[in-house]
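Everything on this sheet refers to the single structure shown next.
Of the protein chains in this complex, one is absent; all others appear in place.
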Amino acid sequence: MMNYDKHYEVVIVGGGPAGLAAAYSACRNGARKVLIIERDREVGGILNQCVHNGFGLHYFKEELTGPEYAGRFADMVKGTRADIMVDTMVLEITPEKIVKCASQQYGYQAIKADAIVLCMGCRERTRGAIEIPGDRSSGILTAGTAQRYVNIEGYMPGKKVVILGSGDIGLIMARRMTLEGAKVLAVVELCPYSNGLNRNIVQCLNDYNIPLYLSHTITNIIGKTRVEKVVISEVDGFTPIPGTEIEFECDTVLLSVGLIPENEISIRAGVDIDGRTRGAYVYENMQTSVEGIFASGNVVHVHDLVDFVTGESIRAGAAAAEYALGKRVGGRVINVVTKPGVNYTVPQKIRPDNIEKNVEIFFRTNKVRGNSVIRVKSDGNEIAKFKREHMAPGEMEKISIPKVLLDRCGDSLEISVEDAES
Amino acid sequence: MKELICIVCPKGCHLKVDEENGYSVTGNACPRGAEYGKKELTAPTRVITSTVKVRGAIYSRCPVKTAAPIPKGLIFAAMELLNDVELQAPVRVGDIVIEDICGTGIPFVAARDL
Partner (left out) sequence: MYDVLIIGAGIVGSAVAYELSKYQLSVGILEKYNDVANGATKANSAILHAGFDPLPETQMARLNTLGLKLAKDICEKLDVEYRPCPSFVLAFAEEEMETVHKLYERGIANGVNVKILTGDEVRELEPEISKEVVGALYSEDSAIVDPWGYAIAMAEVAVTNGVVLHRENKVRAIKKKGDIFRVSTNRDVYEARYIINAAGASAPKINSMVGDTTLVPRNLSGQYYVMDKSEGKRVNSVIFCCPNKNGKGVLVAPTVHGNLIVGPDAFEVTDSESVATDAVTLPELKQKGLKSVPGINFREIIHEYAGVRPNTQFDEFYIKELETCPHFIALAGIKSPGLTAAPAIAMEAIKLLKKAGLVMNKKVNYVNSRRVVRFRNMNDEQRRTLIARNPLYGRIICRCESVTEGEIVDAINRPIVPFSIDAVKRRCNTGMGRCQGGFCGPRVHEILARELGMSPVDILMDENKTYILTGRTKEGKKK
């Protein structure tokens, strides 16, 4: 038996929106000893640097900025009995649920947990990961890092900016840099469609006349010391088309080219990872493949809206509390299978015995679509269908399947999307 | 007929606004979309978020927002006002940072405790 310093019923790794909601929910569902471990100086996570508004419409029914949303949840958690260790980094979780962490204030600790909720969020893809060729200049950073410099530290990372990727952070930073006096010359997107929310195209780019180059990518960065010039080219699929080069004289390149769930700790704990989401395989209650280890938020799959992170985390926190208090879930397991038009689903596994009324399944489609039909089948028989007027990979979809239907279906649930016949 | 993407919420409804028939809106999923469609073509407004300097806090900048949407044309004038502000911690969410943005009567307020 391994030694440990402390014991908690539920330990939550990460105090961002997912961790705060999970902690709140764990306390509300009967857990008495709950701990949040947060690596930063305060809870709230990336929301603290997202000073723009648009958060909370689903959960709080009003439009909040990131810090306001984080603040509300921090206050809600303060009203519970949850303990919080800030400025503390979790280094390892053992399969026996010993959480090892380090901190200047608390030293090196091993904390035994009955249940764990993984809420580590995600990281940004980098220049290295997407292999942008060219000089190794300074002035190339991820949009999120730039956002931290501007909004938290109060520094400008550049004056003339080209942004690669039209994910939401890229769009938000295009506006933010413009408001702070920088010139954003272009937002360049490899796909033929934007990966950000439509509202952000309107209010971040169109409002400020920032051009969006769809089906383009950066093919060279020039600048021995600092970025001096960026070359973009049109692409055919993913291949740059010679002769379509456009040059921009700029000093900064911001990258908003995707987010990757941070699961290195999860993997060491023995959690199985879905190659499609790069997050854990989860059941309907957000439990991972390791019993008693749950996960929620961007560490499971990258969300567009924090409200959905909250919803998912409330389920995870409740399930973790129930597990810690002795509840065990068994019974039949239905595998959710992705069929054409569907890139992934969360959850990937459903246990009907653990569903009260219905189960929500989140997924993303593979391309921009007009009128579409989402079909849910089991063993080839359609059990439900849902209509959508508009679908896009940048917008997470949600369907809700009643328990009565689950009880009737076999061991797999196949989800597909197709264009509706007009 | 003008086509717009609604920015009221992240859903991003594709609106059609009929300018010749009293700015009647179709394609909206909620009443706020109808309101937005009309307003966007007659008197567009935006909520502006930014930061101001703050002393005595863990960070040197404090996030702020306009308490209500302000006319689009005033965005840069509003930003300019923020350059001259320096808050002293402690700051409470909702504290008034600038009372009246360019005669609109709308204030800039702090968006977090710091």
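All chains are identified by letter, namely A and B, in their written order; residue positions are counted from 1 within each chain.
In this section, a residue touches a chain if its C-beta (ideal position, glycine included) is under 8 Å from a C-beta of that chain, and two chains touch if they have at least 3 such contacts.
These numbers come from a predicted model, not from an experiment.
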item: In the full complex, displayed partners of the excluded chain; value: A, B
item: Full-complex contact with the absent chain, from A:Glu9, A:Glu38, A:Glu68 or A:Glu124; value: A:Glu124
item: Of A:Arg136, A:Arg332 or A:Lys398, the residue in touch with the unshown chain; value: A:Arg136
item: Chain not shown: contacting residue from A:Cys50, A:Ile93, A:Val150 or A:Ile374; value: A:Val150
item: Among B:His14, B:Lys53 or B:Lys72, residue touching the chain not depicted; value: B:Lys53
item: For chain A, the residues touching the chain missing from this view; value: 39, 87, 89, 91, 100, 102-108, 110, 123-124, 126-129, 131, 133-139, 141-142, 144-145, 148-150, 153-159, 180, 219-220, 224-226, 240, 251, 264, 267
item: On chain B, residues whose C-beta touches the chain left out of the figure; value: 51-53, 61, 80, 82-84
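Please note the rule applied: only the chains that are shown with their structure count from here on.
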item: Geometric centre distance via CA averages, chain B-chain A, whole Å; value: 26
item: Contacting residues of chain B [partner chain A, same complex]; value: 4-10, 12, 14, 46-51, 53, 58-61, 63, 65, 72, 75-76, 79, 93, 111-113
item: Chain B contact footprint on chain A (complex, rising order); value: 41-42, 48, 51-54, 57, 63, 65-68, 70-71, 150-154, 179-180, 197-199, 201-203, 207, 304-305, 389-390, 395
